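This is the structure I have questions about; it appears just below.
Left out: one protein chain. Kept in place: all the others.
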Amino acid sequence: MTQTNRLDGGQIDRNTSLSFRFDGRSYTAHPGDTLASALLANDVRLIGRSFKYHRPRGLLTAGSEEPNGMVELRTGARKEPNTRATTTEMFDGLEAYSQNRWPSLKFDALAVNDMFSNFLSAGFYYKTFMWPAAFWEKIYEPIIRRAAGLGSLSMEADPDEYDKGFRHCDLLIIGAGPSGLMAALTAGRAGADVILADEDFTLGGRLNSETIAVGDRSASDWAAQVVAELSSMPNVRLMPRTTVIGAFDHGIYGAVERTGDHLATLPAGKPRQILWRIYTQKTLLCAGATERPIAFENNDRPGVMMASALRTYANRYAVTASQRVAIFTNNDDGHRTATDLHAKGVKIAAVVDVREDAPSSYDYEVLKGAQVINTKGRHGLSFAEISLPDGSTRTLDCGALGVSGGWNPNVHLTCHQRGRPVWNEALAAFVPGGELPVGMSVAGAATGIMSTCGALQSGAEGAAKALNLTGALPDLPEAEDAPVIQTPFWYVQGCKRAWVDQQNDVTVKDVKLSYQEGFRSVEHLKRYTTLGMATDQGKTSNITGLAIMAEVAGKSIPEVGTTIFRPPYTPVPIATFAGRMKGQEFHPTRLTPSHYWAKDRGAVFVEVGNWLRAQWFPLPGETHWRQSVDREVRQTRASVGVCDCTTLGKIDVQGTDAAEFLNRIYANGFAKLAVGKTRYGLMLREDGMVMDDGTAARLAEDHFVVTTTTANAVSVYRHMEFVRQCLCPDMDVQLISTTEGWAQYAVAGPNARKLLQKIVDPEFDISNEAFPFMACGNVTVCGGLRARLFRISFSGELAYEIAVPSRYGDALMRRLMAEGEEFDVVPYGTEALGVMRVEKGHAAGNELNGTTTALNLGLGKMVSKKKDSIGSVLSEREALVEPDGLRLVGIKPLLAEDKITAGGHLMKADGPVDAAHDQGYVTSAVYSPILNSNIGLGLVKNGSERLGEKMRLVSPLTSLTVEVELVSAHFVDPEGERLRA
Amino acid sequence: MRYSGFRVIKEALTGHKGWKPVWREPEPKAHYDIVVIGGGGHGLATAHYLSKVYGQRNVAVVEKGWIGGGNVGRNTTIVRSNYMLDGNEPFYEFSMKLWEGLEQDLNYNAMMSQRGIINLFHTDGQRDAYTRRGNAMILNGADAELLDADQVRKEHPYLNFDDARFPIKGGLVQRRAGTARHDAVAWGFARSADMHGVDIIQNCEVTGLRIENGKCLGVETTKGFIGANKVGCAVAGSSSRVMGMAGMRLPIESHVLQAFVSEGLKPVLPSVITFGAGHFYVSQSDKGGLVFGGDIDGYNTYAQRGNLPVVEDVCEGGMALMPMIGRARLLRMWGGVMDMSMDGSPIIDRTPVEGLYFNGGWCYGGFKATPASGHCFAHLLAKDEPHPVVTAYRLDRFKTGRMIDEKGVGNQPNLH
Partner (left out) sequence: MIINHPLLGPRDASEFTYLGDASLINRPDWQADNAAEAFYEYGYLRDNPAGEHQELWYHEAGDRSWLVVTRNTLTHEISKVELARDVARARGRSK
């Protein structure tokens, strides 16, 4: 196809031709084009459909504020819905599809909505669809949902990579138009660290869209020259294709750099986009201004565009939207577009200016005091109807109509914290005001200085002021300095439907109806009509809506209010915020030193926090996990087993006050613990609930080793540091986490000692007499390797935990397996560990659920009343010591094969089954191969006094009722003879 | 004015001239029987039930800004009653039942959509806890289902089952849960309360509480003193500030919760989904936006905005759970200030000041509670005794040790 609307000039590379497809048809374009300019060049005006009425939509703008020209870009898993054609940089092979239409863009069945639009006025859905109630989910809502939404997702995982990074600077300049470039030049030449970020792929902003001169050259040449100088400065970092999306606390800005969106395919390993956090002392916002429309009848027809966009397309992209263009304006800027287009050979049908005193032209007709009152054309503009001051009407033959209602400063980032823009009467627009983000100032059109000369000057001065520069500023080039007067003209009176928010189909009438119905605050207006809630966030519509509201309320615009803007400045892919933290990389994976040994043994692993732990070790022929676990339990209890418990938190506590410190953090006493002894420690939160449990081993008078549960390793350490630094600042005690410094293994079972005696060097006597239950000490193993040995037991067997420096963990495990062969040693995983601890009646994570007290767990006597320890006072509150409170019990089914369900609730043997009669719940459930029965632990009201009582375990969720008996939680070896053997 | 499909058609044919303001804009009277501070969801619901159910007609709601401008207008619209503890579940199930009849009660379509919620679990311990919770729900008369991984996959095939760091092992489902159009809830309650004679007074900030001899006599406002026999405070997010005017310190901290919405998309999510291994939950609005959120920022604040680390954290959770949303764009982020209480559960109770009543501490779960909170607060204000389903929501429960701590994290509000 030929590019019928291509003009001369522009910043495109005509020597290279690119091909692209839109809705399956092939077209050509050039490097430097956007998808929007390329579509216009090929005379494609109809691009999409609106949200509610599915009215035909074309391009409105040439920038990121675009509400209409949105497509689904790319295909397959890389499909990007709702992509603005105006900011999509052309590449060879680009594929795009129109969206929100069915079956085709030209014949959209849901365009029928438009015929009923009178019934679908603002907020109509709040008033109907209520009867019958069940119809909402079944009928009304599915219809609404299918009609709503815009583009569609591929439903496939996003295959691209995304990155994150951090940058620091003295001055962040947002926007590389005339003020931004001049600011960067000023700051850069002064030697400051500068970042200049702009959302566009070519720096220069409006300078690339204008035919004006700056200094002795064209505006775009001047911009290119400045960019070249800035590029040569090592202290200036230019970031094109980078949108600063938000201003956050303390001078931190979020920015998204689109590193790969302009490429047909990403180079391997390169990210598609990068989320930058920019830390800056000062920020100069040079974000420019956005042209605002005028609302009139059928102003949403494809071909009706912003006048400045037409100018951008003509001057920068060498494209006209049509060969016959009309302009509708209330200010001089609209005339510039006519002049530029005329100079490019485009026929100007007329300039329609609402002002009686509009400037005249020799080149084209100017209709003064006139207004556009309607447009015609099936899928795009063919005619505009004009009303003239004498009351007569006239029809203009035109394929594009450029509309200019004046310019609004882009104040968005000034509002991201507490800033509230203020009304500027001369501009009839909001300008930055209130409290700006810390360190931010504003220059150029963003602050209401609309002339090129003014922008250049304010950029230079803004940079100098921000950085406290004292030297001479760079010479300012000469540039136009036309005064800008904006007399508001928001919409043409007497229209049936004049569109304010074009994407969400909000009309002038909708705004008035909202007011009529009492939705009179700006926020109510937005929420009731959906004005400004579309993907452009009201960049081209908010002010008009506000103005209409002010008119019907008989108030001024600032009296009615202002809507503020929230981040992000333009929408950001969710994947960009996530970066590389997805899939397996979502969280770090922590592996114990003997992980690969376990993997070689065929272990099945389970996630425990960020750790991977061996859950069980299946042997050939075992087809069900229970076979493996039962075997591991039996073999451990019969002979000896080894379990990797490296993941337990380990905290080294040293200092002359170490014992006193532990006395404070544990509910039970530690002051008198002898050197060489270990004690079980119960740690409470200050609110009296059990926080964690573990052991503390006294290796020396002033040296303890504390263990925590795997889950609480971090929070316990934090808590201990809190107590140390904030509550007992003068205690002589130091803490360090050694969790990753030591590999630790439980060796449990009747033959545990025999096995260890083959490992521990012979000079250390670990006989029962010399190293009894709860002993601890430094030893050496395997011929001199330093190790720590603790005689503690979680399984209830004769057991030890042995720790060696992490790098020897794998070797120790292998040695234990080799030396243990004669005892038929078995490695066991977390499941067998869990079975044995339930058999023994030890509380673990399911019982330490943050709502249980020591009393609940049957450990009430451990809470010493003779000393000051965290949590002891509040653990005495009346509800926490009620005799009818929950107590830990064992639960056994009357029929051994009946399953116990953790999470099941307990009811009395007879009587109703409901919440009011709840007696407690099952916390843990396992199958005990020792007892040949399912067993469980549970918390039951006054349970310790109810042992022997029959109850019903109910789990309606899993359709289960089982008759059970409350028993002691200590199923195996209640007297503790084995662990002392 | 009654709303109906016929009314919409009739107005359409007559140029929409007949629509009346949904609420009056009255000047405050000198005295009311009851003044409710706070024109948010809970305050307006309180006014609705006071006037419609409890026969109180001499009632005013005073609102600092515009009604519905607080958390009812800035939440993620989820309605559910999937709680575990005795103190909570009956209340939230009561609320769920009110939601189910809300549109007919209000004659306003709040678009309550019972599309269900699934809470995914990734460990055996989580499964056990959800089993306990699901059983508690059923035993309290609510609905719950436990799905295994295959069943979850059937209903949500787009979740990450193949490359997940924390594999999905199943989920707890409540089919009756869903979402509602949050603004419409506030407007519907306001319209109904207004129709039943309640004065809704906007742009009327309470600047003080007039308390004499231990009794609250009314509120000082920017529109002058307004006398009242009883004053009810329903200003979650700002509770400490208002109750501070009565000299009270509360078991509450104010924190910001951020929320996010994507650009509009054709339907992809059938229900509300909660990730159990990261901070992420999501639903899709009728307009097509993915509405999602995660954890609170975690520091005390009254600013309705958050910071980037939490934005990233939430999106990381989203990408880990459903990597197909990667190319959907986040359109808008905002923050709401939460009353984070010391056990994660709310307070509806009398106060030590006679005639002064308190409703707050909703943490980030206040939206779903709106109807029941209003109903029960109205009960308390009208009858001076708590409604049976809120007897546990006492202000003194921390003193007696009767905390209602679903999460089990204790007296640290930012962990709830």
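Just so it is clear, A and B label the chains in written order, and each chain counts residues from 1 on its own.
FYI, a residue touches a chain if its C-beta (ideal position, glycine included) is under 8 Å from a C-beta of that chain, and two chains touch if they have at least 3 such contacts.
Small disclaimer: the values here were computed from a predicted structure and weren't measured.
K.L.:
Considering the whole complex, which of B:58, B:300 or B:391 touches the chain not shown?
P.N.:
Missing-chain contact among the listed residues: B:300.
K.L.:
Among B:45, B:250 or B:268, which one is in touch with the chain left out?
P.N.:
Missing-chain contact among the listed residues: B:250.
K.L.:
Please identify which residue in A:109, A:139, A:873 or A:909 touches the non-displayed chain.
P.N.:
A:873
K.L.:
Specify the residue from the set B:140, B:192, B:221 or B:411 that touches the hidden chain.
P.N.:
Considering all chains, including the one not shown, the answer is B:411.
K.L.:
Considering the complete complex, identify which of A:727, A:879, A:896 or A:916 is in touch with the unshown chain.
P.N.:
A:727
K.L.:
If the hidden chain were put back, which residues of subunit A would touch it?
P.N.:
Touch set of subunit A with respect to the missing chain: 248-252, 279, 417-418, 435, 438, 657, 660, 686-687, 714, 718, 721-722, 725-731, 868, 872-874, 876-877.
K.L.:
Could I get the residues of subunit B that touch the absent chain, sorted low to high?
P.N.:
Output for subunit B: 238, 240-241, 244, 249-254, 298-303, 307, 309, 342, 398-399, 411-414.
Quick note on the criterion: only the chains that are shown with their structure count from here on.
K.L.:
Over in the complex, which subunit A residues touch subunit B? Could you list them?
P.N.:
That would be residues 51, 78-82, 118-119, 121, 124-131, 133, 136-137, 141, 144-146, 148-158, 160, 162, 164, 246, 248-249, 252, 254, 275, 277, 416-418, 509, 513, 516-519, 521, 523-524, 527-528, 530, 534-535, 537, 566-568, 571-579, 581-587, 589, 606-608, 685-689, 845-846, 849-851, 874, 877-880, 901-905, 913-915, 918, 921-925, 954-958 of subunit A.
K.L.:
Within their complex, state which residues of subunit B touch subunit A.
P.N.:
Touching subunit A from subunit B are residues 3-5, 7-9, 11-13, 16, 19-23, 25, 65-66, 68-69, 73, 86, 89-90, 100-101, 103-104, 107-115, 122-123, 125, 127-136, 138-141, 144-146, 158, 160, 163-167, 178, 181, 183-184, 187-188, 202, 262-268, 277-278, 284, 286-288, 303, 305, 307-308, 311-312, 314-320, 323-334, 399-403, 405, 407-411.
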